[in-house]
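Of the protein chains in this complex, one is absent; all others appear in place.
Moving on, here comes chain A:
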Amino acid sequence: MNMHVQGLVVTHTGRTLLDVDDLRLERGRAVTIVGESGSGKSLLAHAVMGTLGAGLEAQGRVVIEGTSYDVAERRARRRLWGRVMALLPQEPVLALDPTMRVRGQVAEGAASFWSDRRSGYRAAEEVLGTLGVAGAARRYPHTLSGGMAQRVAFAAATIGGARVLIADEPSKGLDDHARNDLTVLLHRHVTAGGILLTITHDLDLGRDLGGDVLVMRDAGIVERGPAHQVLITPSHPYTRRLLAAEPGRWRHLWVRDRTSGATERTADPGGPTLVQTDRVAKGFAGRTLFSDVSLTIRPGDRLALAGPSGSGKTTLGNVLLRLLQPDAGSVRHTQELAGGRLQKLYQDPAVAFPSRVPIGAALADVVRRHRPAPGRLTSLLAAMRLDESLLQRTPGQVSGGELQRLSIIRAILVDPLLIFADEPTSRLDLVTQEETMCCLMEQVERSGCALVLVTHNQALAHTVADRVLAVAG
C-alpha cells in the first residue's frame, strides 16, 4: 500500500497557498516536510487528511489504497479517519478531553469499542502498556506529564489501526526528553510498515526520523531527497539558510565566544549587583522545585535557565523577579531596577498586548510614561526591520514573530537594566527565531543590559548565554 498526492493546489481568495505537483509516500519510509511558518506545509497535511479550514479552496487528488479521492470533497475521507489514516495532534495536552479518563479516550478509537465496551477497554490498556504508560489508563489528563500525554495521544491516534499517520508539528512545545519519546514512537510506526508524513520546523526531528525530506517555501517544494543528504549537505540556498538558523550554528557579532575570554571583558565582575539571591528554595504541593540557589546578576550578564518543561525554570525566574515569594532564602534587587527598568518578555506576546487596541497606541503609552529620546521608537522599528504601518494594527493582525519583536521594542523603550525573556521564541520557527533573537541581542549588546533567558532549548541557551543554569526539577 502506498499513498500518492497529485496536483494539489490550495488557494484562498485567489492567492496560492500550496502547490505540490507530486508526492509519493511508501510503507516503511518516513517523509518529513520542513520549512518556515507560512510556507504551506501544514496545509499539505490538512489537505491530505481532509481537515482544511472552510475558507480554503482545494483541488487535486489523493490516492489511498488504490482509491482516488478529490481533495475538494472533504467528507468522503472522513470514514477513513482512525481506520486508514490518522492525525497525530499538535500539543497533545490540548488534544485530550480534560473530563474523561485516559482509558476511555484511547478505547473509543478502537472499532471494537462500539460493539463491546470491554474489549475496547482491554485493547486500550494493551496499547498503553506497550507504550510504557499502563498506569495512565485510569488517570485524568491533567495529572499526566507532557511526555505521558504525548504517548497517550499517540495511543489514541493509532489504536484504530491506521497505516497512514500524519503528524503536524508533533514536537511543538515538547522538551528534549518528550521529543525523544516521540521519535521512538514515530520510528515504531514506520518500521511496522506504516506510512508516516511529518510536518515540522524542527530539523533535528527530520534527521532523527530519516527517510525522505522535502523543503517547502512559498507554497512550493524547493528541495527533496534523503534526510541525511538534504539536512546535512543541502544544495538549495534556502535549505542552507534554514540550516544556518539552527541556534548551534549562529555566527553573529553578539554571540560571545567563551573560549577567547570575551565574557570577562563584557560582564564586569566588579560592577554593581542588579539581583542577588541567597540560597532561595521554592516548591509546590510538597514537591521541591529547587533549593539553595545563590546567584548574582550584574550589568552585561547573560544567564540562561534551561531545563525540561515542568522543571521549575519559569518559577525560578519569577522568584528572581520577585513576582513570587521564595519558600526559603532571600532575593535582593538594586534600587535602580525600580520604575520599570526590569522588563519581561513573554512566551506568547499576544497575551502581553491589549487585544483590541492598536499596537501603536499601546507603545505610545509607554513613550508618554517613560519619555525616551525623540525618534527612539522610529529608530527601534527600523532596527527590528519592522514597518511603521504595523503600528496601526491590533495584535491579532501581525505574525507571532513580528509581535515578539514589537514587545522587544516596548521593553527597550524603557531603557532596561535587566531583561527577563521567558521562552521568547519557543512558538516561532527556526528562521523567525533567529531573526527575533538577533533583534533582542543586538539591543542587549548595545545597551549593555543584563539578560535572563528561560528556555527548554539547550542549543539556544548555550549560544545566547554566558552562564547556563540547568534546572532539573
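In the analysis below, a residue touches a chain if its C-beta (ideal position, glycine included) is under 8 Å from a C-beta of that chain, and two chains touch if they have at least 3 such contacts; residues count from 1.
Here is the rule we go by: contacts and distances are computed from a predicted model.
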Under which of the names "Carbon monoxide dehydrogenase medium chain", "Urease accessory protein UreF", "Heat shock protein Hsp70" or "Peptide/nickel transport system permease protein" is the non-displayed chain listed in UniProt?
-> "Peptide/nickel transport system permease protein"
Of A:V71, A:V133, A:L391 or A:V444, the residue that touches the missing chain is A:V133
Could you tell me which of A:V102, A:L209 or A:V293 touches the chain that is not displayed?
-> A:L209
Which of these, A:A76, A:A192, A:I232 or A:V357, touches the one chain of the complex that we don't see?
-> A:I232
Sole residue of A:G40, A:G160, A:G194 or A:P234 that reaches the chain not shown, by the stated touch rule = A:G160
Chain A, residues in touch with the chain not shown (by the definition above) = 49, 51, 78, 81-83, 86-87, 89-91, 94-100, 104, 108-109, 111, 114, 131-136, 139-140, 142-143, 145, 147-148, 153, 156-157, 160, 177, 180-181, 183-184, 187, 207-210, 227-228, 232, 284-286, 289, 310-312, 314-315, 318, 324
